[in-house]
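A protein chain is absent from this complex, but the other protein chains hold their places.
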Amino acid sequence: MFISPKLTRDAMPGNFLILNNVEVTFDPFILVIKGVSMEVEKGSIVALLGANGMGKSTILKAISGVIRLERGRVTKGYIEFNGRRIENMMPDAVARLGITYVHEGRHVFEELTVEEDILSGLYGRRKMDPKDALEFVYNYFPRLKERRKIRSGYLSGGEQQMLVIARALISQPDVLLLDEPSLGLFPSVINEIFDIVKKINEYEGLTVILAEQNVKKALEIADYGYVVEGGKIVLDGTPEKLMNNPDVQDYYLGIGRAGRISYQDVKSYKRRKRWIS
Amino acid sequence: MSGLPILEVKDVSLRFGGVVALRSVSLSVNKGEILAIVGPNGSGKTSLLNCICGFYKPQSGRIFFKGVDITRMPIHKRMEMGLGRTLQTPYVFPGTVYENIMVGYVVRNGGIFRNLTYGAVEEARRRAEELIDFVELEPYRDAIATELPMGLRKRVELARVLMWDPEVIMLDEPASGLSLDERRDMARFILELNEVWGKTIILIEHEMNMVKDLAHRIIVMDSGRKIAEGLFKEITRDARVLAAYLGE
Amino acid sequence: MVEASSILNAVIIGLASGTIYGVMALSFVLLYRIARVVNIAVGDMVLLGAYLILFFAELHLVPNPVLNILVAALLASLLSVALALFTERALFKPLYGQPVLTLIMMTVALGLLLRGATIIGWGTTLRVFPNQNEIWPLHPLEIGPVKLPYVYVWSITGALLIFGAFLYIFRKTIFGIAMRAVSLDPEVAAAHGITISKMYIYSWIIAYVAAVLSGLILGAINGINIIISDLGLSRALPAALIGGIDSPSGALLGGLILGLIEHTLGTYLNIYLPGIRDVIPYLVLLVVLIIKPYGLFGTVRIERV
Partner (left out) sequence: MSRPSGVFKESYLADMGFIQKRFHLVGLLLLFAFLSTLPLYAGDFYTSLFMLIFTFSVAIMGLNLLTAAGLFSVSTAALMGVGAFTASFLSQPPLSLPFFIVIPLSGIATMAVASVFALPALRIKGYYMLFLTTATQFTIEWILNYITKNVPGSVVYIAPMSILGHEFGMIEKYYVFLAIATIMGYLIAHIGRTPLGKAIVMIGEKDYAAHIFGVSPLKYKAIAFAIYGLYAGVGGAMWGYQIGLATPEHFGFMLSWEMLGVGVIVGGVGSYVWGSCLGTVVMIAISQGITIMVSRLSVMMPWLGPTAFGLRAILYGVIIAGILIAEPHGLASLLRKVKRFFDLFPFSY
């Protein structure tokens, strides 16, 4: 199905998305991101890893400008995209530059049909023909083509996740910011979605920044990973390096030094602790 | 461990518009067991819970709880009879944690004038405090519940359900969105509820390790059907289950 | 008001005036759908529109009376674009992200401002458009047994044009899809490159223009007076809700139903219970809300837990 040759990533080297010591503050004075620096290469998949509420999503929202809608601001540092400062721009302006953010939690436009929903991503891009653009995304998501007349609110979770990625993809962005695509999905569906993301990355040269809790899955497709904790980057490296890091194994993969701890065993230990205290 | 069936679902089918969510699903839950329901997204697990708790009314089939046909009963009546359920994304209102938990009192004590007495307030608060103790929320007692992180809100919800002392508790993805530590805590509560308090638990969960460790019996669903039932070892050998898991 | 001698005539007139209720309801529905603004000021917008047309018509820019009123309506619509910009930028932009109730309160303030301005500008005496008799000939259009006053012919044509254009844009173009997307989830729409505040301005412009045009017809039927403001609210709000608050085509249907009931049952009951005609829309609304809480065409929310 995918006959086009793999784009050589080396053709366009260099870091084209740079975060330098970025701090994000939410109204009134809640500091959420405390000095994050990242460099993203064109055409790579970068994973931001970490548990819930650690600030992965906020980093993505800061890049895309969505924080501006939630009363947040970048108060220190800068974000540079293709040599242009984009921190604190409104999200629609950032999107028109070619950075599209996909919200966590599969926000489909419930009352639109699947096709209308995808097309809404095309607004303001006059140079593209809607038919060609639709063909382009249906190529990657044949399942959505089958269901294009159904109201998107009635799709299953996996299909909704595909739909929101497809909607982001139709405007052919340079950077895709994916927030927790695997949340609440079943393993086989997660595999399917991650495979598609990888394919798009390879065939279109799309840069992907992925915020994921599912560390194992994310590292399978990523070229580089950052571990985010408490609004800071605490660890970064290639997937191999991160996978072999004992802390990552312990905290995120659930593999203790003596193998995985059964949930049954946790109970007696904690219970005993409660009696003692 | 297994006793008499406390909850029975017989041939339940559910459709919305043109989409079939459940196709003639039957199952029975024995008193005192932990039953896990697993399956891909959109396979009808949550719809099944919604039918049992009354949020959706199935087009055909019947549901029996403690021998009573509850298929057409309103939700709050079912809760009064001893069902309880938590939500995938917890629902708390902007009040303190103990206020959120206290609400559960009205399920079995719905009398308007009885509710307004000092005794009712005192009793509701006392039971709420006991449950705050159980789910280990003591430091957050006076915190505004909507401002708490996901893991703690899930505990608030669990405690609220326990307020009316249900016999069957349905947990909809209690571990989704939680860190490993929080998942372990949740597993501990589930085990204590089951083993010490003797509650029957229906568990929907994606985290297979948790299902494997906790559940006595597992039901696998795919596209609105029940495709397998049994112990973890048994279902992992089932060809249909493997297909549903791994795709193709 | 023309006394309808036969039931048929009452039905036709009811439907005809229903079209203009539909346009007002459209103004209301659109603002709600896109900007989530429940516009309590809709009646006052209609009132101001009527006065603006009156103002331009009295300048007599064009000698022909029919052209004159059309030019006046056009100028009033253009001016209302400026008003829409002012409303959105000065009053509503500072409120982005606020609870809906705050926005509604702001429309209450807007209504007070518009009403106060018209009272100070034009007083409270009843006015009529200049040369009204030449624009809308007194003798009605007769089609067989039906006698339809000319103002209703205007009303029907104008309303159908507005609805046709609007439905085409809303359903078929990417602009329309983008508008609906903003109405469903502004934050997500913004992340896909849709500028929310522009969409809000567009919806205010459409709302104002629709209100101005309804002002033309309502003013012609009832005369121009502060009364129009209550009249506008009491027709637009029930019509919008009967059709379903987020459904533009429902707005037209709601308007028609309302016009029909008002001119048949309302006129009849008014003999026994004076004044009930102005409450009839609300009574119909109460009944509809009991039977179908989301109106006839309103979207039933897909509730998931």
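The letters A, B and C name the chains in turn, as written, and every chain counts its residues from 1.
Note that in this section contacts are C-beta pairs under 8 Å (C-beta built on N, C-alpha and C of every residue); 3 or more make two chains touch, one makes a residue touch a chain.
Model, not experiment: these values are computed from the prediction.
Considering the entire complex, the omitted chain makes contact with B, C. Checked against the full complex, the one of B:Val20, B:Ala120 or B:Leu180 touching the unshown chain is B:Ala120. Per the touch definition above, the residue from C:Ile7, C:Val66, C:Ala82 or C:Leu112 contacting the chain not shown is C:Leu112.
Remark: the residues of chain B touching the chain excluded from display are 53, 55, 74-76, 79-80, 85, 87, 91, 93-96, 99-100, 102-107, 109-110, 112, 115-116, 118, 120-122, 124-126, 129, 142-143, 157, 160-161, 164. In the full complex, chain C touches the hidden chain at residues 38, 40, 91, 94-95, 98, 100-102, 104-106, 108-113, 115-120, 123-124, 234, 237-238, 241, 245, 273-276, 278-279, 282-283, 285-286, 289-290, 293-294, 303, 305.
Following the convention adopted for this analysis, only the chains that are shown with their structure count from here on.
Chain centres computed from CA atoms place B at the largest separation from chain C. Centrality by C-alpha centroid: the chain sitting nearest the overall protein C-alpha mean is A. As a whole-number value, the distance joining the C-alpha centres of chain A and chain C reads 44 Å. Counting partners per residue, chain C has no residue that reaches two or more other chains. Multi-chain contact residues of chain B, defined as those touching 2 or more other chains: 88. Residues 16-17, 19, 39-43, 88, 149-151, 173, 176-180, 183-185, 187-188, 191-192, 206, 208-210, 213-214, 244-247 of chain B touch chain A in their complex. Across the interface of their complex, chain B is touched by residues 51-53, 154-159, 183-189, 191-192, 213, 251-252, 254, 260-264, 266-267, 270-271 of chain A.
For chain A in complex with chain C, the touching residues are 64, 66, 69-71, 90-92, 95-96, 100-103, 107, 109-112, 116-117, 119-125, 130, 153-154, 167-168, 171.
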